[in-house]
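One chain of protein is taken out of this complex; the other chains stay put.
The block that comes next holds chain A.
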Amino acid sequence: MKPENPILAGLALVAGLLFLSPVLYSIWMSFQTVDAYYAGELGFTLDNYARAVGQYNFARYLLNSLIVSGLVTLIGITFATMAAYAFARYSFRGGNFLFAATVATLMIPSHISLIPNYLTLAKVGLLDSYAGLILPAISNGFAAFFLRQYIRGIPKVLDEAAYMDGATSLQVLWRIIVPLSRPAIASMALYIFITEWNNYIWPLVAVGKQDLYTLQIGLARLYRINPGEGLIDWPLVMAASTITILPVLLGFLLVERHLVRGITMGAVK
């Protein structure tokens, strides 16, 4: 397809490369040996990936991150969609207060809740477990707010038509609202997934067992790997970083179409 404006297309390409350059540089670096890297020479090796996965347990960290982020996303988006549907469609006593409280959670910095969450989970004995990593993240006020606004844009007469067709409230949600909210749900799912994937502080606080480390914790520990003379093994760190960003990139590519629609919907609807 020929670009409509070659100058604009050229500028876009330059801007794209500029944004992409740190990522490309880190990927390039991940294939260098540490000696070649510090000597300023060119080289190629897959050893950094082999070490990250074999020696430094990154396969396990990747699995942990996938389990934690996947479950947080699945449970979080389910709760957010159900809450959004209730806020958008039902009038009930205290509904406005509950919605205001949900929105108010957006104003609380996440670090404020760190200690109460820690104490609560310590009390119920859920620290050092997947549940301890997942539970504090499954309620997401922003997702509930965002989806509520989207659902309010879906004509209510569709719900009514479904009720007349014999649907229950849950069937209306599942068969009508969810399919029609797919762009917004996909955007929010990706948002929750990325947020949880990049979460560093909570796993650091909640988990002590190495078997439960997520990628971010594992990555931070790699800075301590010393190839000598106080140097950091950057090629190894970059190989681990590449492993860390790959699932997110794949996820983005999968839902990119929905994500763009979700972000722009407010502007064009």
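We adopt the following convention: contacts are C-beta pairs under 8 Å (C-beta built on N, C-alpha and C of every residue); 3 or more make two chains touch, one makes a residue touch a chain; residues count from 1.
Here, contacts and distances are computed from a predicted model.
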| item | value |
| --- | --- |
| Per UniProt, the name of the complex member that is left out, chosen from "ATP-binding cassette domain-containing protein", "ABC-2 type transporter transmembrane domain-containing protein", "Acyl carrier protein" or "DNA-directed RNA polymerase sigma-70 factor" | "ATP-binding cassette domain-containing protein" |
| Residue among A:15, A:158, A:201 or A:254 touching the omitted chain | A:158 |
| Touching residue (missing chain; options A:6, A:109, A:179 or A:230) | A:179 |
| Residue touching the undisplayed chain, where the options are A:67, A:82, A:114 or A:167 | A:167 |
| Sites on chain A contacted by the missing partner chain, in the whole complex | 155, 157-158, 160-168, 171, 175-176, 179-180 |
